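And then chain A:
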Amino acid sequence: MNILDVNGLKVFHGRAQALRGVTFHAREGEIVAVLGANGAGKSTLLGTLSGIYAAKAGEVYFKGEPIIRQSPGYIVKQGLSLVPEHRQIFNDLTVQDNLLLGAFHRYIKDKGTLSEDMERVLGIFPALRGRERQTAGILSGGLQQMLAIGRGLMARPKLLMLDEPSIGLAPIVVREIMEVLSKLREDGTTIILVEQNAAAALRVADRAIVIERGQVIISGKPSELVNDERVQHAYLGRTGGHAGNVAVAFGY
Partner candidate 1 sequence: MPRGNLMKYLFIAAAGIGFVVLPFVLKSNYLLSIFIVIGIYALVVQGLGIIMGYAGQVSFGQAAFFGIGAYAVAILTTHYHWGTIPALLAATVLPSLVAAVIGRPTLKLKEHYLALATLAFGLLVHIIFSEGGELTGGPSGLTGIPYLNIGGFVFNRDYKFYYLVWAVVVLVFLGVRNLDRSRIGRSLRAIRDSEVAAEANGINSAALKLKAFVFSAFLAGLGGGIYAYYVTFISPAPFSFNISIQFVLMAVIGGLGTICGPVLGVGLVVALGEALRWLVPLVIPHAGGEYQIIFFGLILVLAMIFKPEGLSTGWRKITDSEKAEETGLLETSANT
Partner candidate 2 sequence: MDLYLQFLFSGLTLGSIYALIALALVTTYNITGILNMAQGEFVALGALAACTLYSAGFSLPAAFFLAVIATAVVGGLMERLVINPVRNASNITSIIITIGVSIMIRGLALLIWGTNPYSLPAFTEGGPLKVLGAAVNTQSIWVFGLLIVTVTGLFAFMEKTYWGKAVRACVINRMAAKLMGINPYILSLMAFIVSGMLGAAAGVFITPITLATYDMGFSLGLKGFVAAIIGGINNVGGAIIGGLLLGVLEIFGAGLISSGLKDAVALIVLIIVLLLRPQGIIGVVSGRKV
């Protein structure tokens, strides 16, 4: 069953069109990697799905319900969380407060379960344990990223979206985070992973889509994509001589 269906999503930043009709889906319990070069529209896609940007056209169904143009608060309540690019943790607050605020939308309703959830997050990221009272802003980049993911998990999402969790992190930390994502999937969480680090993302993903200039240009299994020259081209480009041919191949 599809937990998320996105159909013909078009988004503008001012007059610049960032998404030119994006269509894709995510099945329950899988990891979908969203790949593409800088400026291809990946962050815009996640921002729109979580209600930060307004779409100009298109449809988004989450668990069969339309969520397009709903407020971020409504969307997170439905079970769709975003771990934003560059972590965006609350620097001046403690680690504990950051985590608790992740559960803001259900704070009144299930106050009792919060410590339980926090325990679970600390179990997933043992490196955060013992640092609950530290100010988040002084943590290392890797710990901040773990905190950002942990904060997202505190909302008990059915679908967790991550925007470039590997950016600026050492390979070993990236590996650790990817392992956590695999584990989360085994626990039944669906994951959409936006990455520039294609190799790392493809290793954990069940399926991947590649976005170029605001459109999905390829989708398929990691093993298929890895052998697809077009993925490499989307990142590294083609030399001048081939440009014409490739444009034809892409149907422009």
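As a working rule, a residue touches a chain if its C-beta (ideal position, glycine included) is under 8 Å from a C-beta of that chain, and two chains touch if they have at least 3 such contacts; residues count from 1.
Selection rule, in plain terms: all candidates are chains of the complex that A comes from, given by their letters.
Since the model is a prediction, treat every value here as computed from it, not as a measurement.
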Direct contact with chain A in this complex, candidates 1 or 2: 2
Residues of chain A touching candidate 2 in the complex: 50-52, 71-73, 76-77, 81-82, 84, 88-93, 97, 100-102, 104-105, 107, 151, 155
